[in-house]
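For this view, one protein chain was removed and the others were kept in their places.
Chain nomenclature is as follows: A, B and C, assigned in order of appearance, with residue numbering initiated at 1 for each chain independently.
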Amino acid sequence: MNQKVPDQYIKIPHTVRLLYRYAAGPYMARFCKELRENKRLVANRCPRCRRILFPPRISCPDCMVRAADEWVEVGPGGTLLFFAELGRPGIDTRTGEVQELPASYACLIQPDGVLIGQGCFSHWLKVENPEKLREGMRVEPVFKEERRLGTLEDILYYVPVEE
Amino acid sequence: MAKRAAIVGVGQTYHKSRRPDVTQVELINEAVKAALDDAQLTIKDIECVLFGNMEECEGSFLTDCWATLGTGAYMKEGCKIYTGGTTGTTAAIAAAQHVASGLFDTVLVAAYEKQDESVYGMEPLGLVPDPLWRRRFRSGAGAASWFARVGTTYMAETGATEEHAAMVRLKADRCACRNPHAHLRLNLTMEAVLKSPFLLYPLRLLYLCPTTSGACALVVASEERAKRMAQKPVWFKDWVIVHYEIEGFEGFFPEGRITSHEQAANILYSRNGITNVRRDIQMAEIYEPATWAELQFSEWFHFAEKGGMWRMVERGATDIEGEFPINPSGGVTCTNPIGCTAMIRVAEAALQIRGDAGEHQVTRDVKTAVATGFGGSFWTEMVLLTKSLD
Amino acid sequence: MADRVAIVAVAQTKYEEARPDRRVFELAFEVAERVLEQTGLNNDDLDIRVTCSQDHLDGMGISDVPVSEVLGAQYGAEEKIASDGAMAARYAFIQILSGHYDVVLVVAQCKESKVDQNLVANLAFDPIYHRYLGLDFLSAAAMQANRYMHQHGITPEQCARVVVKSLKNAKNNPYAQRAMDISVEDILRSPVLAYPIRQLDAKPVSDGACAMILVREDRAKRLTDKPVWIKGVGSCYDAFYLGDRELADCDSLAAAAKRAYQMAGITEPLKEIDVAEISAEYSYQELLWSEGLGFCDPGEGGRLIERGVTGMDGELPLNPSGGLLSGCPTHVAGLSRIAEAVLQLRGEAGARQVPGAKTALAHGFVGPCGQLQCVMILGK
Partner (left out) sequence: MEEKMVFDEPYVAHYQYSVGAVGTKFFTELRDNKKILGMRCPACHLVYFPPRATCHRCLAKLDEWVELSDEGTLITYTVVHYSEPVQPQEPPFAYGLIRLDGADTCICHFLGEVDPESINIGMRVKAVFREKGEGNMLDIRYFKPL
């Protein structure tokens, strides 16, 4: 028998390719439709504790009761909770390759009408004057004008509102 | 009623970024064999094998099935437990519960991650965010931004400076250099830490956990069995699991709400008569996913009064020789095979109680230790381990 | 057993070919909501939630994040069993026996319509020797079916009888997705997927969810007047490589059953068990698993169905619900079997009720050719 220890270990490449069908369900479907057709963000409410559920959901994590069919419009403008200049972009799970980014900043937005802790979301931030960026400043969305799909990508990016 | 369960065997691999010399199951087997050897048992003595990992990292489905080639679960009971970052503690807790149920005398629990199997390291974790909500926007604004935010908030609220984070990172490195199993052992200097580039201010690259390939395993036994065994048993005293909704992770805890860490600590301490944390518990192995988080989480676990952790760090209190050692293993910023990171916390805490941690054995006599897990959307798990049954 | 654990409520969705109207965790909430209603419990009463799902099936990492959220785990506890639903119930049972929890909500949910099941199953094969051959659970099962039929002289007609029985039984099950009167010839005429498995030998793609509440004995009486007790549980892994096993036997199922029977004090399963709900994704599995469960001697699975032993009027009605062949997603399967067994023992199984059922068996499995098997014995 050849007892030579190989100095180069073999690796076997494999690419996972799957296609998922993500249903939006009645609550997110309403959100997506409002976004697509009316450029509006909507949230629903817990009938017991009255908190806003954003993104809209079937039940309240605090009470575990079914959400009321009671809708409120929130945002789409909001407060800049956090921002970060993007260094290395991540991998886009849809392609397995480096994601193309539409802006050089990422941010976290607290939409108008939603209390802290009741929902916020991540998005891109298009910045003209980085030195003027500060947490707590107002941000407004720039929407895609055509071929909106009903996802948050219908908003191209947010822009800071300088005072 | 409920029976007591003890850790009687601890095993882990030498953690590295790449292990081309072994397959996934061979890697798992290294930890399993180490744990069985430590317990002075063979696989024939084991009745049930529990298993956990984060399957996206390896792109494998039902990883427990293939893993049976390495865990020895063939013709034994068992199942797979998976809760993201907390998988390691959840699985350890599951092992304790299997024994405490009275149905099993010996349970083996193993967890692993072989992150060199993914071409882009941790990137398959991009599957974690909700596809209809935040999956597209994770670049730069995911976990890293949260840990940067922890840093800025912590400094603003407590008067700590950037150097305190550097001290924590240096302490982690000092510990890791004394732990042969640790992944990153860098012999850092303060200068080198402060030269590490910012990922996002004030989060330096060095403050984030690495991409690690490694495995960990525990043997858990019943009281009757443990007392007949050669290895010193380490007892599961209690455990607690506390979840928080994902908006907590991205949106921060609002005023008036306590964090999942505080909630877990409050439950655990009050249930076990722990009134003076640093007296009643002698050391901690916590899941600190970034250096800044060690400062913040420690306060949430009441290891220091609010805003006081950086002072403890300043006086070296959390060092191996300190009055309340935290992560003498080097912690998560030095070693992070995701699915088993939390289990390593339990394993290392058990070694400290046994006095078998070798070079990184803390000087304080450890009768009670706490190990924590962190994951999901701000989920916290705590495991309380003790030297004696009382 | 000194400490008893009761199942006090169960709920299932109707199983359907596709639920494009619901997110997968919404299905979980809908069944959880119903078991809370049945017991009058609310979120604060739940000590922990045990959920059961698989990331690669859900298309989401840590896919229990949204599940734990809709199940009210804010400041509460949830653990995910990434295995079959029966394993989740087994774990809840163990958690209560351990004394750490008194009230456990168990939920399994899955939308098979979300992703090509064969492609996900392919990822369960080891990437070193087998995955890139393109194997999946269907082609693996076909090899097992062929081996089993060859070794024991099981005929395609005998397998087809399983389908006939299942789909006929399913007509009495309001949750069933596929129910019909069909002939052995219809099945033998359906196109071959992987020889010897034909289209109608296989379970359909299915979406749905199942939930139940398990409690410690002293809590049961206040929550229901018809508690169902867990009498015995066993699980067991077989070897991973198909080539390491004798596929015509099912050693791991026999071992899992032995443990469950021992715990429940059962020595003659065919006599002592009144009704069984088992997970058979393909028709041959009902026959093979029947052997593993000791309902008949090895190799006698074909004659078992021919003699009508497992029919609704037989000695041991098997899958009065129609089983997986009538539609039920993988990973929900085992929990749904337990739920059906509970309904039988409570006398609430409607038109599919087995009269006077006192002892029931439920079974689930995961992995290629049933690598990990789980058996639960339930009693009134």
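The rule is short, and it goes like this: contacts are C-beta pairs under 8 Å (C-beta built on N, C-alpha and C of every residue); 3 or more make two chains touch, one makes a residue touch a chain.
Predicted model only: the values in this text are computed from it and were never measured.
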* **For the chain not depicted, the shown chains it touches** => A, B, C
* Asked: Of C:D21, C:E185 or C:D218, which residue touches the hidden chain?
  -> C:D21
* With respect to the chain omitted from the figure, which of B:Y74, B:Y207, B:W239 or B:Y269 is a touching residue? -> B:Y74
* Asked: Any idea which of C:T13, C:S63, C:S83 or C:N122 touches the chain not displayed?
  -> C:N122
* So that we can see where the missing chain sits, which residues of chain A does it touch? -> 1-2, 5-6, 8-24, 26, 28-30, 32-33, 69, 93-97, 149-151
* To do: Against the chain that's been left off, what residues of chain C make contact? List them.
  => 20-21, 59, 116, 118-119, 122, 127-136, 138-139, 142-147, 150, 191-197, 239-244, 247
* Asked: Residue-wise, where is chain B in contact with the chain that is not depicted?
  -> 19-26, 29, 32-33, 36, 42-44, 56, 58-59, 68-70, 72, 74-75, 114, 116-120, 123-124, 127, 131-132
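Throughout what follows, only the chains that are shown with their structure count from here on.
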* Asked: Hey, which pair has more contacts between C-betas, A-B or B-C?
  -> B-C
* Computed distance of Cα centres, chain C from chain A, in Å -> 37
* Structure fact -> Distance between the CA centroids of chain A and chain B (whole Å) is 29
* Structure fact -> Within chain A, the set of residues that touch 2 or more other chains is 14, 16, 20, 22, 24, 28, 61
* Asked: Of all residues in chain B, which are in touch with two or more distinct other chains?
  -> 59, 124, 126-127, 130-131, 245
* Residue numbers on chain A that touch chain B, as the complex places them -> 9, 11, 14, 16, 20, 22, 24, 28, 32, 54-55, 61, 81-82, 84-87, 89-93, 96, 99, 101, 105-108, 110, 115-124, 151-153
* **Touch list for chain B against partner chain A, complex** => 20-21, 59, 120, 123-124, 126-127, 130-142, 144-145, 148-149, 199-200, 245, 247-248, 250-255, 257
* To do: Can you check the complex and tell me which residues of chain C touch chain A?
  => 19-26, 29-30, 32-33, 36, 42-43, 56, 59, 69-74, 111, 113-116, 119-120, 123, 127-128, 131-132
